[in-house]
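Okay, handing you the structure first.
Removed: one protein chain of the complex. Kept in place: all other protein chains.
Then we have chain A:
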Amino acid sequence: MLRYLTKLNTNIPKRLTNRLFHSTTGCHQTIDSKVDDGNLIGRPIYLDAQATTPLDPRVLDSMLPYLTSYYGNPHSRTHTYGWETEKAVEVAREQIANLIGADPKEIIFTSGATESNNIAVKGVGRFYASKKKHVITTQTEHKCVLDSCRALEGEGFTVTYLPVGENGLISLEELEKAMTEETSLVSIMTVNNEIGVRQPMEEIGKLCKAKKIFFHTDAAQAIGKIPIDVQSMNIDLMSISGHKIYGPKGIGALYVRRKPRVRIEALQSGGGQERGLRSGTVPAPLAVGIGMACDIANREMEYDHKWMETLSQRLMDRIYSKLTHVIRNGDPVHSYPGCINLSFAYVEGESLLMALKDVALSSGSACTSASLEPSYVLRAIGADEDLAHSSIRFGMGRFTTLDEIDYAADKCIKHVTRLREMSPLWEMVQEGIDLKTIQWSQH
């Protein structure tokens, strides 16, 4: 580890000085053969679409009028300034509703999926707390759902954290077994942010409906990317994020079913906006942005999805053709193709990320990427400690090109090969020694 840290120390200042140099000169960078220890100079290519996506120019175009000319408070009822922004916010609400087969009245604007998840989990839990004090979720949920559940536990709730199989999917039998008379809520994410696995929503929804338990899903990574219908999937609450679908950061939405009605205890006190469930002025420009982002996603879902399949196939074909001992984390079929999580055995993930500095990648969730702990999602799917440490998530998006995929794959192949050549473990594996049988002596 020390080796990697010293490497980090020598590399980062160099990168920083490069960047500073470019920003102070202010002019466009000339294309000459500037090479920085074997790497070309330039901004890294972006392959971290699960962390965030760039704002689609069409979305920005729809927002700009509301960031400049139309600045009214959408809740002002007495003048044009309020009316025009209110109308825009309502159009956005409809665009979001259309994407998920809901009624616009069932959409509540929030600051993002984290807030939506908090409102859903704590809000439903607390409202029904006098009768039901049990919540079911999974071990691979996003931190904000897990943390909200912990908060409920502090208030005397019991929470079941369902395990997942090696493919990252929950077992419906176990879910059914966990359900009791006491259960008020099941919260299971649609598409996992780290391994891209898609849970069986239809079946979970059916089960929840039969047992009269509310079903919440964190669909931040799924919305606009795979078809979602709250009616056919029996979803009662759904969290949506703006910046994962080429919309603006700082806005999200929560779908709350009206028939049969889902009651929520609001977390935030205030002016009673958004049916009293989320007080605070709705940021009209951001709402317009997420609305447009949903509208575009709705129209182009099939086109974008095909592109994701093309890109991910290209990435995997290229990597698998040159490297062995590469494991794909998560179910290969029940998953979203724009998120490919690979473990490169006998290579330390952090050192690989460090070597791939001209590709913006992550080993998992952005929330946990600062820590050197292996991802809890990978641990939950039963990945060995060493494999969990060697994982890299390739996040592709609408604006990713084939050239970028080729570049990232080639760089990856080059550095995995190089790092393995330096590894004594790899050498032993090449000689046919099974590492699991070795008795490591203690010093």
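Descriptive notes on the structure:
In the analysis below, contacts are C-beta pairs under 8 Å (C-beta built on N, C-alpha and C of every residue); 3 or more make two chains touch, one makes a residue touch a chain; residues count from 1.
FYI, contacts and distances are computed from a predicted model.
Taken from the listed names "Calcium and integrin-binding protein 1", "Sedlin", "General transcription and DNA repair factor IIH" or "LYR motif-containing protein 4", the protein name that UniProt assigns to the chain not shown is "LYR motif-containing protein 4". Of the options A:161, A:376 or A:407, the residue whose C-beta touches the omitted chain is A:407. Take chain A: the residues that touch the chain left off the picture are 22, 28-29, 31-33, 35, 39-46, 54, 57-58, 60-61, 303, 358, 398-401, 403-404, 407, 410-411, 414.
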